[in-house]
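Contents: one structure, followed by commentary.
With one protein chain withheld, the remaining protein chains of the complex are depicted in position.
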Amino acid sequence: MFDFKIVTSWIDNLLRVDLGLDNFWTLAIEFILVGVALLAAYALIALVLIYAERKICAFFQCRIGPDRVGKWGLIQVIADMIKILTKEIIPIKRSEKLLFFLAPFFVIIGSFLTFGALPFAKGLHAIDFNIGVLYILAVSSLGVIGIVLAGWSSNNKYSLIGAMRAGAQLISYEISAGLALMTMVVLAGSMQLSTIVESQADGWFIFKGGIFALVAFVIYLIAGHAETNRGPFDLPESESELTAGYHTEYSGIMFGFYYVAEYTNLFIISAIATTMFLGGWMPLHIPGLDGFNQVMDYIPSAVWFFGKCAFCIFLALWVRWSYPRLRIDQLLKLEWKILMPISLINIAAVAVAVTI
Amino acid sequence: MKIKSIHIKNIPNEEFKDNEYLEQYVEELKKNGTSVAVTKLSDLLNWGHSNSVWPLTFGTSCCAIEFMCVAAARNDFARFGWEVTRNSPRQADVIFVSGTIVKKMAPVLKRLYDQMAEPKYVIAMGGCASTGGPFQSSYSVVKGVDQIIPVDVYIPGCPPRPEAVLYGMMQLARKIKLENYFAKERLEIKENVPLAEIAKENKAAKQEKAAAAK
Amino acid sequence: MKSLINYFKSLFEGIWNLLLGLKISMTNLLRKKVTEKYPENRKTKKQFERFRAQLTMPHNDKNEHKCIACGICEMNCPNGTIQVISRMEADPETGRNKKVLDKYIYDIGTCIYCNQCVSTCPQDAIAWSQDFEQAVFDRDRLYMQLNNPNSKVIEKPKPAPAPKAAETANN
Partner (left out) sequence: MENLKEKIQAIAPSAVFEENTQVLTVDVDKNELHQLAENLKNDESLAFDYLQDIIGLDLGDALGVNYRLFSTKNNNQALVVKTKTDDRENPTLHSVSNLWQSANLYEREVYDFLGIKFIGHPDLRRLFLRPDWKGFPLRKDYDIESNPVTLKNESVEEFEGSEKLELDSNGHIKESNFQLFDDKDYVVSFGPQHPSTHGVLQLRVSLNGETVKHIDPNFGYIHRGIEKMCESYTYPKILHLCERLDYLSAAINRHGFCLCVEKALELEVPERAVYVRTIFDELTRIASHLLGWASMANDMGAITAFIYGMRDREKIMDIFEETAGGRLFTNYSVIGGLMQDIHPNFQKRVKEFIPYMRKMLKEYHTLFTNNPIAKQRMLSAGWLKIDDAISYGVTGPSGRASNWHNDIRKIEPYAAYNKVNFNEITRENGGSFDRYMVRLDEILESLSIIEQLIDNIPDGDYKAKTKPIIKLPEGEFYQRVENARGDFNIYINSKGDKTPYRVKFRSPSETLVSALEPTVKGEKIADLIMIGGSLDYVIPCIDR
């Protein structure tokens, strides 16, 4: 299997030995390179996801979806981006100016920080903390600050209601999302993402962990999508009630940030689910079938990772385009009366099972 | 950009209606004169704008139902990339005035239009929005939304069938493709249509006659 | 205990129904799409024959129409969509003055396609076409003249009924 370490160490070598730069400059250039690469990937993934969602949603609805801008509508999203980038940004008269303009950046930074810590393929991992899971949980919930600020600073009643909903929703669902991930941490015995992936080499947790892992997986998907405010949990936005919820007053690129962040958050949730439950970039190995395992090894690790992500994303889209939106009390009931008790029992059961 | 170079898939330029207006439009643009580099950039932006016109969900009456039909499966306007209907005027690019606008609604429509971010477009869908349609003799109907906000495309019909709406949107795309994005002011062209003059004079004469008869 | 059983029962029932819902959307995903590709199919797609999109006045090869400018359509139109502008012209045979159509102006912007004009026309001079591609940039372009320039009324073998109808309409 191709290891991306080869590429990264070649660049490192190039800078240090061939160009003879000192440690500081090498690191600086490497940081910039990594940053640029991540930004590009971030934007690219958002573009691909927007197209995918439009197409898949159309197919669910017996429609065709974009098909006139470029072949099969492939460059549709680029046109959208050009438009959003050049649209006027309207400053709202009686808004809290500084916070109003700051809010979208919180959202985008929150999701970008999480994005940077994901292991995309073998050796393609920007930062590998030893508390990776904790870090991801912490920074991925930064986004809600942006949403609450947006709602509060816009001086719009719809926005405020949307923001309050977002706050309640995030605080609730963070619990079961965290507990579901902790279940896997118990199984892996580590919080480091690379270790978690490595420990799934002989079988993904979803298979190894049996029913516990399956329950945790489903709970994580539900809670994760609730955290990212996507349907059927799109209460903060709830188009039919609050027109556009917390981002009602945003236009142009400011709105574009929310729009892009929504899709990358979808990807991030799927990527975390992939890493924690579906073995990350690990190929599918079935113990005993060596020939099969070897064939699987030939498929690049990045393909495995993105393939699994695509599967999770498809699940999310399938659910989103099938179900109606929950009401706020239903949403909280689902978390506090169903998901949280189950995940608590689940983690306790796993802990017992592991110690035995 | 010239009209000839506009390309809309599957409909040749000469089969579109009202090319005269666009020619006049281009003439006016040329008078102002812009550099080639700016024009090229403007073309790229126009391409983006014309293929990503997000409508505001705004409907007052009957035409709104036909507008929903355009959004639904049979005449899917997502194919053109216009499916992201925004409920907030700040994020919308085009307002479909689908339905009658009455005098109580007029200030609201004006405010909605003002709330939209530039560049913004208006399509008058159906008879009521274009001219007052079936309610021309009413005391409370605004006879054509162009009295309130500038209109880019008129789609006649009562209500227009979904394909006619798609055609109207393609007309709008053609107009957007000709625009100069960097121009500060909106270009208003008033066409000289002799037939309309005759019709209006005749109508006024008849109304005077009727009033005199009373 | 009972409430606990109910809790799980409703939970599993709920999950089952949610899955059934997913099944429906998946079957629709696999179904044939119903979308009609409009601009692509504009050459092949035929509209229903009774569909009304625009009022027209059919002319024959000799550039002749049937309208005798009686104005019944104008009278029956609910909102002044049709304007029949006529002029008086001396009939070359009888020498009597006769009403002749000058301009038949139709404002598609106000038309409500109610079919009152076509159904009451005594001469069947007007008909509906199915050309719905009418969107324009200027409101004034919505006015159309339905009779071709320099067109004439079809001379009937017996010219008697035509002036008669015109006279009654005049009164």
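Chains: A, B and C, in written order; residue numbering restarts at 1 for each.
Convention: contacts are C-beta pairs under 8 Å (C-beta built on N, C-alpha and C of every residue); 3 or more make two chains touch, one makes a residue touch a chain.
Nothing here was measured: the structure is a model prediction, and the numbers come from that model.
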Let's see if you follow the contact definition: name the visible chains touching the chain that is missing. A, B, C
Of the residues listed, B:S42, B:T57, B:T131 or B:Q171, which one is in contact with the missing chain? B:T57
Answer key for B:Y121, B:F135 or B:Y181 versus the chain not shown reads B:F135
Contact with the hidden chain (one of B:I8, B:M105 or B:A129): B:M105
Using the touch definition up top, pick the residue from A:A223, A:M276 or A:L326 that touches the left-out chain. A:L326
Since one chain has been left out of the picture, which residues of chain B touch it in the full complex? 57-62, 64-66, 68-69, 71-74, 87, 89, 99-100, 102-108, 110-112, 134-135, 137-142, 147-148, 158-159, 161
Missing-chain contacts on chain C, rising order, are 13-14, 17-18, 20-21, 23-25, 28, 34, 48, 50-52, 76, 78, 112-116, 119, 128
Footprint of the hidden chain on chain A, which residues? 57, 60-63, 157-158, 161, 231-232, 234-235, 238-241, 243, 321-330
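In this section, only the chains that are shown with their structure count from here on.
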Chain whose Cα centroid lies at the greatest distance from that of chain A: C
Separation of mean Cα positions, chain C and chain B [Å, integer]: 21
Chain A-chain B separation of Cα centroids, rounded to whole Å: 40
Which chain B residues touch at least two other chains? 9, 73, 76, 79
Where chain C touches two or more other chains simultaneously, the residues are 33-35, 37
Residues of chain C touching chain B in their complex? 33-40, 42, 51, 53, 78-80, 83, 85, 103, 105, 107-113, 132-145
Flag every residue of chain B that touches chain C in the complex, lowest number first. 8-11, 16-18, 21-22, 73-76, 79, 127, 130-137, 144, 146, 151-158, 160-164, 166-168, 170-171, 175, 189-191, 193, 195-196, 198-199, 202-203, 206
Under the stated contact criterion, what part of chain A meets chain C in this complex? 59-64, 318-319, 321-323, 338
